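Below: the structure, in structure tokens.
Yeah, one chain of the complex is gone here, protein chain that is, but the others are all in their spots.
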Amino acid sequence: MTYFKFLRPGAVSPFTRYVWPVGEWVSVDATDLCRSGFHACALAHLPYWLGEELWEVELAAPVEESRHKVVARRARLLSRVEAWTPAAARDLGAACVARTIGHAVAELAEAGLREIARRLRDAEDAEIAVAAAHCAEQASAKGAWQAVTLCGYVSDAIEALEAYPVASTAYIAARAADQRTTAESDDPYAAERAWQAGWLATRLRLDRSS
Amino acid sequence: MPVTDEDTCARIGRGDASAVSELLERDHAVADLLFRASSAQSVGDGALKSAWATLIEDIRSGLVTGCLRAALLERVIFALDDRGEFDTARTPALPGRGAFLAADDRWAGWWADEPVPWPEGAEPTPAQVLTVLRRIPLSLRVLLVVRDVAHLPAAQAERIVNRPSDRQAPALEAARDAYVAYVDEEVARGCGPRT
Partner (left out) sequence: MRAADMSCDLVAGLMSRWWDGVMDDRDRDAYEQHLLFCPPCMVQNDKARIALTALARAAREPVPADLRRDLVALLRPMP
């Protein structure tokens, strides 16, 4: 089974700054896996750990799976997923902005603001921020506070797309989903992350069995 | 096989000078840092030397049979206390963690003023670390050295920091927050090279 790991540039762990040797098995002695094992991702976990470099990793059994990661005592960095480039990250960010707009549009429509919802949905890229601000004003006048918040997230997502790593934009989309008044799933945050995992699998041609 | 403190005590009890040397090599730097972080500016190192001498005598007499690092640090604190050589200079109120957005913001609790990153490779020098330690209230700086430099477990630290083990975590948290905030100020003034 293929596992993945997001790292900082230079195959560096994001939190400990451990520099991974490529192609070499590394191991830990401790059995308390979460604290001292090697963490990696199955496909579904990827959106929670987005980073600059994506690598395929091999894990030695036993591999323990938790909610958002897998952990093993021995691991080997295999090769970079070359399709995960800055351009691909930017495209995921743009897709997350579009998803955030979708959540705001749905929230506005549910608040009875269908006309301005349509304007936000149809806005050109350069006009989205202005349209979102206008929608927020209209929603505020109607006391549709959740719609106001969702429109705010649209502005935030656009800003994050320019200023922050893709993880930020992806999070804003998931947070927007989570704060919809009417949820389409028991866990809208996780559902949005699942959508992002699907995007990554398709765009990067990742093995969906992983 | 690793050398245990019990072995070291037994060897010192038999008059083995190499056991004293090994103990000095292992623990002197930590005791020295605790001393320099906790003592008044102008005092000599008599309290530190006294702590060491007392420890060796107590090992020889069988009063101390293990947990040597804790025993040494405890004697450093006691020696400073006996001599009235603690740093009693007043320290300012502890710095906060930062400014966060108010409850009515859609990003309530998120940064209002974002932290500024350090230059790549910046890290505090040992001298800067000592300067920062001395800005922290005495009881918290002792706790910080004992737990985060000497790496004593909470139970062994109790008598040294005069705080039960189950009440050390909140104080250690406050001490670390203050330490990091002051290091931030020091690094902003001038970065030390990565060594």
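Letters are used for the chains, namely A and B, taken in the order the chains are written, and counting of residues starts over at 1 for each.
FYI, contacts are C-beta pairs under 8 Å (C-beta built on N, C-alpha and C of every residue); 3 or more make two chains touch, one makes a residue touch a chain.
Here the structure is a predicted model, which means the values were calculated and not measured.
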Touching the absent chain when the full complex is considered, from A:20, A:48 or A:195: A:48
Residue among B:2, B:15, B:44 or B:190 that touches the chain left out of view: B:15
When the complex is taken as a whole, what residues of chain B touch the one chain not shown? 12, 15-17, 20-21, 24-25, 28-30, 32-33, 49, 52-53, 56-57, 60-61, 97-98, 100, 107-111, 114-118, 122-126, 128-130, 144, 148-151, 169, 172-173, 176-177, 179-180, 183-184, 187
Across the whole complex, the chain not displayed is touched by chain A residues 14-17, 34-35, 48-51, 66-69, 164-165, 167-168, 170-171, 174-175, 178, 189
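FYI, only the chains that are shown with their structure count from here on.
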Averaging C-alpha coordinates per chain, one finds the centres of chain A and chain B separated by a number of Å equal to 41
Given the complex with chain A, which residues does chain B contribute to the contact? 106-107
What part of chain A is in contact with chain B in the complex they form? 149, 152-153, 156
